[in-house]
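Heads up: the structure comes next, in C-alpha cells.
With one protein chain held back, the other chains of the complex are shown just where they sit.
For chain A:
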Amino acid sequence: MDKLRRPEIRQQTTQQMYGVPENILEIDVVNPQNHGLGRGMFTTYEIQCRTNMPYFRLRYSSVRRRYSEFEKFRDMLEHEIGRVSIPPLPGKVFTNRFREDVIEERRQGLETFLRAVAGHPLIQTHSRILSSFLQNQEFHPTI
C-alpha cells in the first residue's frame, strides 16, 4: 500500500497560491484612422497591449502602425526565427482600400495575427523585434 501513497507535495506559499499569474497578455488592434490626402492617404491601426510578462518593457502601451509596417515586421520575424511558422497577414488590398468593411476585415486579421505571434512562447523568448514592434512609438525596420 505504501507504493500507492501520494508522493510528497511541496507546500505552496500564499503569494504563489493567490498571486497574479505571469501570463497576462492582452493585445487589441483598434481605432483605424486615415492620415494624409489623395494618393498619399494611408490607414493606421492602434495596437493596445496590456501585459505583465517580463519580455515586454511596458505594462501598458499604445502605438500606431500601418499595414506596410506589419509586412516588414513579419518579414523580419521570419528571418529571425527559423523554426516557427509565422501565421499569414490579412491579404493585400488594391481596390476600395478605405471602405469601412474592408478596413474592419483588415483590422480583425491584424488582431488575429498579432495575438498568435505575441502569444507564441518561442517568439516571445527569441525575438528582439517583437517587443519593439508592439511597444516602441516609432518602428524602425532594418530590412
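The rule is short, and it goes like this: a residue touches a chain if its C-beta (ideal position, glycine included) is under 8 Å from a C-beta of that chain, and two chains touch if they have at least 3 such contacts; residues count from 1.
Keep this in mind: contacts and distances are computed from a predicted model.
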item	value
Chain not displayed: protein name in its UniProt record ("Mitotic spindle assembly checkpoint protein MAD2B", "Retromer complex subunit Vps26", "Phospholipid-transporting ATPase" or "N-acetylglucosamine-6-phosphate deacetylase")	"Retromer complex subunit Vps26"
Selected from A:V30, A:L58 or A:L122 as touching the chain missing from the view	A:L122
Of A:T13, A:T95 or A:Q137, the residue in touch with the unshown chain	A:T13
Interface residues of chain A (partner: the chain not displayed)	3-7, 9-10, 12-13, 16-17, 19, 21-23, 25, 53-55, 115-116, 119-122, 124-125
